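With one protein chain removed, the remaining protein chains of the complex are shown where they sit.
Letters A, B and C name the chains as they come in the text, with residue numbers starting at 1 for each one.
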Amino acid sequence: MGTLTAQERLAFQDSVRRLLADRSAEADVRRTMETPSGYAAELWAALADIGAVGLIVDPEHGGAGAGPLELEAVMEEVGATLLCSPLLSSGVLAAGLLQTLGDAEANARLLPRIADGSLIATAALTGPKGGWRPKDVAVRASADGAAWRLDGEASFVTHGQIAGLLLVVAEGPDGIGVFEVDPASAGVSITPLPTFDHTLRLARIEFQGAAGRRIGAPGWAPVEAALDLARVALAGEQAGGARRVLEFTVGYAKTRIQFGRAIGSYQAIKHMAADLLLESESATSAARHAAVQLAAGAPDAKAAIELAAFACADAFVKVCADAIQMHGGIAFTWNHPAHLYLRRARADAQLFGAPDFHRERFVAELEAAHG
Amino acid sequence: MGTLTAQERLAFQDSVRRLLADRSAEADVRRTMETPSGYAAELWAALADIGAVGLIVDPEHGGAGAGPLELEAVMEEVGATLLCSPLLSSGVLAAGLLQTLGDAEANARLLPRIADGSLIATAALTGPKGGWRPKDVAVRASADGAAWRLDGEASFVTHGQIAGLLLVVAEGPDGIGVFEVDPASAGVSITPLPTFDHTLRLARIEFQGAAGRRIGAPGWAPVEAALDLARVALAGEQAGGARRVLEFTVGYAKTRIQFGRAIGSYQAIKHMAADLLLESESATSAARHAAVQLAAGAPDAKAAIELAAFACADAFVKVCADAIQMHGGIAFTWNHPAHLYLRRARADAQLFGAPDFHRERFVAELEAAHG
Amino acid sequence: MADDAALPVTDESLRQEVRAWLAANWPGELHSEADRQGWMAKVVEARWAVPRWPTEWLGRDLSDAQGRIVEREFAAVGAPGTGQDRTNLWANTLLARGTHALKEKLIAPLLRGEVGMCLLYSEPGAGSDLAGIRTRADRKGDHFVVNGQKVWTSYAASADYGMLIARTDWDVPKHRGISFFFLPMKQPGVEVRPLRQITGESQFNEVFITDAICPAENLLGELGEGWGVLQTALAYERSVMGEGARGPRSGVPEGEGEPLVALAREAGVLSDPLIRQEIAKVVGLKRLNALNTARAKADLKQGTSSALMSLGKLAMSRILHEEARVRTLILGAGSLLEGPDFPRAEDANFLTLNAYFTSIGGGTDQIQRNIIGERVLGLPKEPEVDRDIPFREVRTS
Partner (left out) sequence: MADDAALPVTDESLRQEVRAWLAANWPGELHSEADRQGWMAKVVEARWAVPRWPTEWLGRDLSDAQGRIVEREFAAVGAPGTGQDRTNLWANTLLARGTHALKEKLIAPLLRGEVGMCLLYSEPGAGSDLAGIRTRADRKGDHFVVNGQKVWTSYAASADYGMLIARTDWDVPKHRGISFFFLPMKQPGVEVRPLRQITGESQFNEVFITDAICPAENLLGELGEGWGVLQTALAYERSVMGEGARGPRSGVPEGEGEPLVALAREAGVLSDPLIRQEIAKVVGLKRLNALNTARAKADLKQGTSSALMSLGKLAMSRILHEEARVRTLILGAGSLLEGPDFPRAEDANFLTLNAYFTSIGGGTDQIQRNIIGERVLGLPKEPEVDRDIPFREVRTS
């Protein structure tokens, strides 16, 4: 993947920020999150127009040809505004998986439509238990002449109910492979799952002899690579969300008066805010560092990603959770945005692995790094 | 074990409190903890005189015939004053082990001298790794005609260097057994271990064909029973210590002025104190409840002891650790007593099992309680 | 007990009297709301509703211990209605501080449970700082005209009266210009709007009060002494209400024994050492709180004062947040879901949000720590910048 200059990146991030400030304001989020599709088609088109949807797609396939650095930067804005969209599913996970698999025919056919937003794709990765290791895959692929048949169940499929293309990870006779499936085809049954985070869409998908088309060569490595890209993106979202929540919480603490003083003048609130600043800044550092290392193909990129995955997840949840407490009663109402962020933070903390999973793998990286 | 009336118990606790206030003041503790023996013989004799040393020993063997309730109450005073003595080793662990083993001959010979303080006994329970399960025993017993020979190593033996009698837990041909060993006999080599908690004495003991005398019947159960009694005692010590530390810390916060106000008027300090009060009171509740359940032989006594073991250990450490922070610079000096309590708290948190060990066993009890 | 000896009834004669009355009157169960109303009227009439109260107000002037005897007999047959001298917040507050006219009018209906009540205390601008309320009550002849906004009011829609604090004097310090009323709720000037909570539920309401009328006889205590009346009412509330904290909401049972153990077993992670440690921590905190509560009660019986009571709410707040965290840990990705088809996720997520009901509602954890630090540990208060100045000059949000 290519990388923009620092200046281009800032300009691009700025254009995304302005678009989202304008069209992913709290009222927009509340409206969109209650729709069945969970995204606003016009905003999605606008995001595609400025290049955010095809951000990491190669220019030859109609994308911006950017990399983890740009992706992380954009996702900070996404997290800050709680954007409701299939960007992570289609623009990151599916696009990342296709590019890593490097199947020229499939890429030429699929990536341009993903990049321009006309095709929403997603990846079906895990089974009913929800885990992101090879052993958690619960779909089996069997050869049917030159074609493939898929059986089993994928769950927690992000935006599965609105996808026009499924990239299904399945256990085949030659190991883990990725299969292109038309969600409208026979033997595919999609059930939307009700989510605690209303800005997210998840689905359970059952396959009963569904037709699949093999993409690229078998192996878990491309799946892991796509997941790692998605984790960096998610880390950016978490860092951006945490910063925004802290920002409006500190703002409230400056203006809310109790006992004749702004509540932010009390140490109880002030010290929580100071601790949250450390959380939020650390999350930002972790997300950006992971992006830098992944972009550079650094040997410790994996450790940096695992660190960002648990640090940003924990930070976003903690900032949101404490922010509600710091607001007091007002944030106990549905109309206050704090709980929307907490719901998103809790979702983000589970997607593609919970913090304890990433901590375990971080230590494995530490072990591997030095005999 | 018998039990005093509530009134007798309070009177007894009061006499211990007065004795320790008088003779285990901070200056006494500092003096005694730097002596090789680590205890003050006169105070030890006085404790024996009022019945604290033989507290749990049957009246027929010269003791007070009290039980876990009285023991827990006395240990609260011990913890509050950081008493330097082999009370836990001799009066609790060794006396408890002998009484549980119920070897009439041994008891008649040993308990009266333990109860009157003239014989300091201890139990050698664990090997070099320090753990309090059967598999952690690292001494082997082999039959030598009617006698027994012991080989191996016991470590973390409390007051092993000053004991006149060793009760050695060893793995024999018929399982775990307890063996009486004269520390002065051939094949016994005792090395004092330097302890972070200067009020404690620990030793490593090597056995090379040392002569042992079997006490009671083989089995781990009596050892576990003695350990549980010691854990209840330790929980009392921890609760009493935590309360005392909180007390003097709150006192300091009321009188130390910075920026023209008592530091205890600041929420940072006030809120720490409130949280520590919860810790300290919970520790007291846990320790006393464990004593009540053990005294009653209740079916959930084990769960109550495990709970007290981890809750009191964590509470004592936390109260001491936060107390230093709350004091600021003054408690960073050797001359301030706070660190003496922290050292003791850290020792108490390891003896007879660390908190995570007890948490694991607590859950096992929860599982066992309901299918 | 010594003071019982002076009373005209002995414990035993009382016990016999209650038993005989119950034997003669208690139908064994109540099948309808009409049954319930009839029964309550009978209990009140027979002076069993508030046996510790003075005879002037439907009581029997019994000692507290004798009141317990009555309660035990009612409980033994499962009959409701007695013990309201301990538990009926509204009637107790009215008895203690109401005008004779208002007592005549409302005490019996309150004891019969015929009057719906709600609390009009908190305001959007006065949460932790309740004495900072800005709802006003201005005297006009024989009534007050009330204007303002209240929030966090349960049962407001069905209430006949609200216990209201409002400001009647703006030129004295904040605590001294407040008065306490029974505000009639069923009037045009009182508008109730449900308030949707963070959990999606609407247990509470906002109440908008515009030129509402409150008769002068509905004033409790003297004008400007409402803060003191409020303390009386809050003390009744605290003595009656238990923890009030809600756990999981799905209602789908988790199997035998300790719920978290059952949940982990069901989720197939009970053997995970990390999960086990976390379960131990939460179950430990719960048991410690129960032990503290038991010890506090025992201390109270012995007449020694207890620091433990005030710690319960703070402890419960921590327990609820921690339990939510551990449930989430156990469920993993399963916690992403919600709704009736996913009761475990529903429970974890509801608890995550509803824990704030305890850590914010009824005084935030931060306020609780102030109270514990100051009232229990005796630490000095912070400087209070708005305590002694006229309320008009107090800074507000």
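Quick note on the criterion: contacts are C-beta pairs under 8 Å (C-beta built on N, C-alpha and C of every residue); 3 or more make two chains touch, one makes a residue touch a chain.
Since we're looking at a predicted model, the values are computed, not measured.
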* Structure fact -> Whole complex considered, the hidden chain contacts A, B, C
* Selected from A:4, A:193, A:307 or A:324 as touching the chain missing from the view -> A:307
* **Touch residues of chain A, complete complex, unshown partner** => 250, 253-254, 261-262, 264-267, 269-271, 273-275, 277-278, 281-282, 284-286, 288-289, 307, 310-311, 356, 359-360, 362-363, 366-367, 369-371
* **In chain B, positions touching the absent partner** => 126, 129-131, 156, 193-197, 200, 202, 255-261, 263, 266, 268-269, 321, 324-325, 328-336, 339, 342, 346-347, 350-351, 354, 356
* Structure fact -> Residues of chain C touching the missing chain are 272-274, 277, 382-383, 385
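Throughout what follows, only the chains that are shown with their structure count from here on.
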* In whole angstrom, how far does the Cα centroid of chain A sit from the Cα centroid of chain B? -> 53
* Structure fact -> Within chain A, the set of residues that touch 2 or more other chains is 266, 268
* Asked: When you check chain C against every other chain, which residues touch at least two of them?
  -> 366, 369, 382
